[in-house]
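With one protein chain withheld, the remaining protein chains of the complex are depicted in position.
Labels run A and B following the written order; every chain starts at residue 1.
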Amino acid sequence: MLLHRIQERGRAPGENFVKPVDFAYKKARSIDHALRLLKENVDDAALLSGGQSLLPILNMRLATPALLIDISHLEVLRGIERQGKFIRIGGATRHVELQRSPVITHHLPLISRAVDHIAHAAIRNRGTLGGNLALADPASELPACCVALDAKIELTSEAGVRQVEAREFFIDVYETAMKADEILTAVTIPTTTSNAYFSFREFVRRQGDFAIVGIAVHAEVVDGRFETLAPAFFGVSKKPVLAVRSLIPILGERFSPERIDEVVKSLQNEIEIFDSLHASAGFKRHLVKHFFAESLKEIHEFSEQ
Amino acid sequence: MSRSGLIGRPVPRPDAISLIDGAGCYLDDVRIPGTLEVFFIRSPHACARIININRSNARAAIGVHDVITGKDLLSFYAPWTAVLTNLGEMKSAPQPAMAVDVVRWCGEPVAAVVAETRAQAEDAADLVEFEWEVLPAVSGIESAAVPNASLVHPELGTNVAWQMDIDNGDVDTVFGNAYKIVKRTFHIGRQTGVTLEPRGILAQFNPSSRHLTLHQSTQVPHIQRAIYAKQLGLAENQVRVICPDVGGGFGLKLHLYPDEFATAAISMRLCRPVKFVADRLESFLADIHARGHRVDAKIAVSREGKIEAMIVDDLAGAGAYLVHPRTSAIEPLLVAICTPLAYDIQHYRASARLVYQNKVMTGQYRGVGMPIATLVAEGMVDAAARALSMDKATFRKQNLIPDDAYPRTAASGEYLERLSQHAAFNVLLEMMDYDGLLQKQRDLREQNIYQGVGLANVVEGTAPGPALYAAGGAPISSRDACTLRLEADGSITCATGLTDQGQGGRTIVAQIIAETLSVSLNSVHVIMGDTSTTPFGGGTWASRGTAIAGEAALRAASTMRERIIDIACRLQEYPKEQLRIIDGQITSITDGECLMTFEEIGRIVHFNTHQLPDDFEPELIVTRHYSQREQLLIYANCSLGVSLEVDIDTGSVHLRKVWGVDDCGRVINEKLVAEQMRGGVVQGIGSALYEECLYDEHGQLLNGSMVDYLVPMAAEMPDIECRHLETPTQATTLGAKGCGEAGTIGISAAIMNAINNALEPFDAELTSQPFTPEKILRALGKVD
Partner (left out) sequence: MNSPNNSCDVVVDINDITYRRRVLARESLADFIRHTIGLTGTHVGCEHGICGACTVKMNGMIVRSCLVLAVQADGQQIKTIEGIKASGEIDDLRAAFHENNAAQCGFCTPAMLITAAELLQNEKNPDRQRIRQFLSGNYCRCTGYQAIVDAVEQVALERGNV
């Protein structure tokens, strides 16, 4: 089953469920077993990976699957591997493994920086990359990083394997391009290069909170010019948003504060920003402008060193 | 009084070891065979008529014993009406344990599912069908107060539950002649307490003996016994309330909650033990809320910077009912009477109004109105100082009541026995290096970095007397008791009416007893929380523990000491004046010889009575009481300072450090006092920067979970440096006042003042709590 129905239902006023409905549990013996179970129960089975997002949803009865298929232990879904110019990360890789991996630290520094912001240690010890991406919370860090880094998401079903670009994967709040009978088996991300830089910022009231506004930026700078620039904003819209159009004036150009101001102004037209419980759209707009300008300055300063 | 010993020594709490080991026993840890669990179905509407409840499917669900409606339960109890007759006219309506015809707040219990497990009860709850007629609801305090607003209780004819006015001196004339008048309106958001252990009750009714035992996570077992007995038609001696370890109270666990009470009634209906533990989501919905005020304030100041007159107008929200038995009027009452306390003012006018709203009840939560009073007073003081271009510390020194001007009647009519405000304030300024902070602020402004310094003086009401509640008819005691027993082996058992939710009352009482009896701390065992085994007491609230129960313990121990010496004197035929107790031994003053030990006395008195003189029947059990009667509240004082930095790009506030100088009369254990200060400050930081219950226009709570209701966590909190002064109260021998709430009472004011100080270069000012980054950026004109 797909979880985007949460958005439709929400928690009803006055409701205080904290115990899940009765469900069956199957620990998948293999990926094929998991896929078969999923296909057979496509409307009322949920995949259990880290469980750190799923279990609160189940506890509050925001989702009521009849079957949980546990895939968190499947070896084929684990592992962080360098494959040429790409890093392949298994869908059930835990956040703590990303934090501790020298491959990630070395080759995907943006991910490395972002993972530290995910919740708290106890959550990171269980939560998984695949689970995080599949939930697609718009305030989440890793979806934005995948968008900035132009990652590819591998989806597997009984019918076969397909790759979806991260930039096409996230559709709406809790809604992705995943089909109900698919498992997110891996994420493949191009490794950082010698002229690649990154910046990561998020605004939270408290350490570990979901971001109110965040930015994950991947850039390639050659001779002081932005050859590529991929800023992904999270927390502002219904999904991570990549700025593209507004960047045109500074692509291929040398860094200048005036150009940045121009871009910042047109950003507001490109990115749709929504009110949320603790922050109005106006407040977020201000933070978007501020973080964007700061990120570019930071990348520029680093590239000049 | 001994010169050295345990009173005044910062000993670690012996009773904390068990908690640190994970061996505490909280409500949900109590096991009684055959216990059923109850889950309350709660109203999704802020105001609605219940047309129909269809429970046939739910009743048939697995594990379900009963599905009970508000109507079903009425035959087991009488609805209660919270009212305090000593506060003037109060318009109050009877509150049912579960709604019968009409629901008045979103979250109000409307039906109860009783099942073998909580999960099964939730399954069945999903099957109960309701038909509602949704009615117009009134949500905000201002909208509730307008003349044509929807009435929460139509039979009362108004939404105004209570109001009061104070008019002392000649306010109008003084304002008419004032050099400068400063006006502000303060908004204080509604918030809740978020005890880590939620509320809970395990009710066990024995139909044969007609005895009811309640294990309850409460701060006031004797008061709960009185109320539950009365409403359930039982005698008090048919009800036993037992407090297990309580995981935080802060005032939340003082009240009669409909869901907890319904659980007791359900136990009577089913003749089974029934347990209710609030989950976190319903804690947000159904725990009492607090604050939620709008205050208009005006002060008149002279050219030299003297406050001449003050006017305060407080509008507060009660929720849908007045909370029982304390009523929700005490917050606005304390705003009205406490705002001017710190300052030397003769002319004061205050009005307070309490209005009904279709929201959960408001009630007593740490500080109870005084945080608002202090926010207003200290905010106005800073505003006035700014208006006169005066330094804020200087302005305060000119206006704080002098330390030698007591006893004194404050501008609101309150009796102030004695305070040490100037002494505390001066220590504070020195501790925080006030001048140094201001210099640093000036230097940093040139680098576009904006630090702020904030001050607040607190006059804290503690240790209430009967005039507050009992005089108004509430079964609340301002008295407390201590029963001491010398056991056969010479150890000491103390049973006290005080309770302890972690503040350390158990240790305080033990320290007082151990020093007075001259025994080791570990030889005193303290029993609390069980109405069957402890003398009638008031429990823990309003910072009364050390002051009142401590005094009772001192009296009991002093009497016990006399008795022990008397027994030794009779048995040894030794002159009484030459006997003293040292380390559990009765010794001769003249030659230091040990004549008897406590153990010997215990053995003779309990077993070897043939060794006693014929006419001698010694009593080694002593009960003494103390009741604080004269003062409405015994006032203490505290000065707080904060240094912070405002990021003017994001609106974030970084708290650099907090300082506090507290005068609680007599420090029994400095560690415990400092921890009350620190815990209180951080709770207040939550109010100041993070916490607010957010509602939509239909009166539905939007942020009722730990994700969306923001409580302070460790990473953002500052270190808090504390110092203490002692100005004992003359009301007791012990001399202690309360200290538990001062940090919470003053810190919001200090933070608001510091933020506004940081923003002075921008001519921006905040008066709406919580002081969030968005509000800061809006004040700076950076958000459209």
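Everything that follows uses one rule, which is that a residue touches a chain if its C-beta (ideal position, glycine included) is under 8 Å from a C-beta of that chain, and two chains touch if they have at least 3 such contacts.
Source: prediction; values computed, not measured.
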What are the shown chains that the left-out chain touches? A, B
Touching the absent chain in the whole complex: find that residue among B:108, B:245, B:259 or B:480. B:245
Consider the whole complex, including the chain that is not shown, and state which of B:42, B:678, B:724 or B:778 touches that chain. B:678
Going by the contact rule already stated, which one of B:69, B:195 or B:267 would touch the omitted chain in the full complex? B:195
Of the residues listed, B:16, B:156 or B:449, which one is in contact with the missing chain? B:16
Residue in contact with the excluded chain [from A:29, A:82 or A:120]: A:120
Sites on chain B contacted by the missing partner chain, in the whole complex: 12-13, 16-26, 28-29, 61-62, 119, 123, 193-198, 245-248, 250, 279-280, 501-504, 671-672, 675, 678-683, 705-707, 711, 713-717, 719-720, 743
For chain A, which residues reach the chain that was dropped from this view? 18-25, 27, 44, 48, 51-52, 55-56, 58-60, 64, 66, 68, 70, 72, 96, 119-123, 125-126, 206-208
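The rule we apply is simple: only the chains that are shown with their structure count from here on.
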Averaging C-alpha coordinates per chain, one finds the centres of chain A and chain B separated by a number of Å equal to 43
State the interface residues of chain B toward chain A in the complex, per the touch definition above. 42-45, 106-107, 118-119, 122-123, 125-126, 279-282, 285, 649-652, 690, 694, 698, 700-703, 705, 707-708, 710, 712-713, 715-716, 772-774, 777-778, 782-784
Residues of chain A defined as touching chain B within the complex: 11-22, 60-61, 203, 205-210, 277-280, 282-283, 285-287, 290
